[in-house]
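The other protein chains are all here in position, but one chain of the complex has been omitted.
Chain IDs A and B follow the sequence of writing; residue 1 opens each chain.
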Amino acid sequence: MSAAPAVSDRSTPRWRAWLLLAPMVAWLTLFVVVPTAILIVYSFCERDEVGRVLFTFTLENYHRVLDPVYLWIFARSIGYAGLTTVICIAVGYPVAYCIGRAREEWRQRLLLLVMVPFWTSFLIRTYAWITILKQEGLLNGLLHQLSPTASPLDLLYTPTAVVIGLVYAYLPFMILPIYGSVEKLDGSLIEAAHDLGAGPLRVFSAVIIPLTLPGIAAGTLLVFVPAVGMFAITDLMGGARVPLIGNVIQNQFMQARDWPFGAALGAVFMALFAVTYWVMLKFGAGEEETPA
Amino acid sequence: MPATLTAAPRRRLPSGLRVLEVTLTGWTSLVIVFLYLPILVLVAYSFNSSRLNIVWESFTVGWYRRVWENVPLLRAAENSVIIAAVSTVLSVLLGTVGAWLLHRYRFRGARGLQTLVAVPMVMPEILMGISLLILFATAGLGLGFTAVIIGHVTFSFPFVLVAVQARLKGLDPAMEEAALDLGATPLQAFWLVIVPCLRPAIVAGALMAFTLSWDELIVTFFTTNAASATLPIRVFGMAKVGLNPMLNALSALFIVATVAFVIFSDYVKKLGR
Partner (left out) sequence: MKPLRLLLPALLALLVSAVAARAAGELNLFGWSEYIPQPVLDGFTKETGIKVNFETFASNEELLSKLVAGGGSYDLVQPSDYAAEVMIRQHLLSPLDPALLPNLKNLAPEFRQRPHDPAGRYTVPYMSGTVGIVVNTDRVKTPVRGYGDVFTPALKDRIVVLNDTREMVTWALYTLNLPINTITAENLARARPVVASWVKLVKVYDSDSPKTALLNGDVDVGVVWSGEAAILWKENKKFQYVIPAEGAHQFIDVLAIPANAKNKAAAHQLIDYILRPEVSVLISEAFPYTNPNLAARKLLSAEQLANPASYPPGHPKLETFRDIGKDAAAIDRLVTDLKSAQ
């Protein structure tokens, strides 16, 4: 970030761009770079008997991170997050599209309608899900009414329940960015495609989806990335039977009192993400430039 | 002027597309039902007389009175509203301006900066909470409202930034150029042309930032003091003692308040016309 913004073709003075950029750079440095640096220092430290961090250099924590147990847990977390993201796109895209194409005065109200359920407490909401999914719960009660002979579904405390919980929690973070892209779709383009003889599905896949790709990409980022580190939903709805990376990191602080190892796990997790993202930006840059 | 640039005027669509739109509307209604399913259960159970609130017992409105009497809980709700509102405003400012600058200027290190922006989204909350606490303690800054808001803005502004950036992609540069040609300063061009065009993404980003801040537990725990404790801190702490329908009642009241606020602001807007 040492380079000054090189204004290519426009006449804005450099100092003004810098001035505008400065608050964000300062914020990121103070509250992201410095805390991350603290964590990295800790990850090379040892802990003493009472759990205090000793500032003696060691690589042991990173050795432990490479243990196959933790690598598997990483892989499993990515799997859950990936599945959640795909379902969120499939479920959320039509919703975002509908809201984006709704009458203008309705759009914000519909957005709010999507968001308001999440202004209740997470814990209370999750317990409501438990009331629905449990063996003697509302869903099984309804199924029993419809078909008294069917055996009740065993949903709660299974991976299915975890996925339901994850999709529920992250769905709005897919819908909202896609909405931002759909809202600026030019209706005449759609009609033009139609007039040229494309069927509705063809219009959808060849015109609408590509035009809203930036929204889908943003939604994927906002859902996938936080979902990898999620732990509360797996605990409450999955019965905490299978550890995910979020649980393991949390446990280093909240049970084992092993801060350096927790910091090392976190550092590797964040580094993996940052490198992947950077590479994607580098090679996806050409695509970004494509005018809509 | 911006409205005509953002939204195309709605015309009657050809029949094939109309079938598609009807299908999509049906699907959307189903998703809304999915989103509100637990909320209906939650509100229904706020009238449950059973203290443990796991099995339905009988109808009561007593929990609403208990909410009213529980001063610490109401204080926590008030703190949550203040913290979420202030962090949302700051996140929107930081995120929108950041997205615009990252979009508008090409400079060395831009990709690095872009990656850095995404880091708070991936940082596990416990790590962010503890490292911010160490930072504040080392720097001799006290914990409380300021510290909590700093933490919340740090993890929520990237959401605004990403949403706004998605909207900026493919934005016609001619718009800004036209404004500059007509004699606007770059700041005026940003404020009068770009921001209105970004409005839908800014609204979406603000909603996400508010939601994230409202329900955040772990970063809040490590940065709060007694005076700034938020609702999630209270609620999660109560698990040891047992959650009771009072919390459902509080959630229901908040939903009612939101709806009332929306209706009221619509009414005010209409009066203004």
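Please note the rule applied: contacts are C-beta pairs under 8 Å (C-beta built on N, C-alpha and C of every residue); 3 or more make two chains touch, one makes a residue touch a chain.
Small disclaimer: the values here were computed from a predicted structure and weren't measured.
Check A:Leu59, A:Ala90, A:Ile209 or A:Ala256 against the missing chain and you find that the one touching it is A:Ala256.
Screening A:Ala22, A:Ala37, A:Val69 or A:Ala192 against the full complex identifies A:Val69 as the residue touching the chain left out. Of the listed positions B:Leu133, B:Val160 or B:Ala249, the one in contact with the omitted chain in the full complex is B:Leu133. For chain A, the list of residues touching the undisplayed chain reads 47-52, 64, 69, 72-73, 76, 127, 130, 134-137, 156-157, 235-236, 239-243, 248, 251-258, 261.
Counting over the whole complex, chain B has residues 52, 54-55, 70-72, 82, 85-86, 89, 93, 130, 133-134, 136-138, 143-146, 221-229, 233-234, 236-243 touching the chain that is not drawn.
Going forward, only the chains that are shown with their structure count from here on.
For this pair, chain A with chain B, the centres built from the Cα atoms lie 15 Å apart.
Those residues of chain A that touch chain B in the shared complex are 1-8, 10-12, 16-17, 20-21, 23-25, 27-28, 31-36, 38-39, 91-92, 94-95, 97-101, 103-104, 107-109, 111-125, 127-129, 131-132, 138, 168, 171-173, 176-177, 179-181, 183-188, 190-191, 194, 199-201, 203-204, 211, 214-215, 217-218, 221-222, 225-226, 228-229, 246, 249-250, 253-254, 259, 262-263, 266, 269-270, 273-274, 277-278, 281-282, 285, 288, 290-292. Of all residues in chain B, only 6-11, 13-14, 16-17, 19-21, 24-25, 27-28, 31-32, 34-39, 41-42, 45, 53-54, 94, 97-98, 101, 104-109, 111-128, 130-132, 134-135, 150-151, 153-154, 157, 159, 162-167, 169-170, 180, 186-187, 197, 200-201, 203-205, 207-208, 210-211, 214-215, 217, 231-232, 235-236, 239, 243, 247-248, 250-251, 254-255, 258-259, 262 touch chain A in the complex they form.
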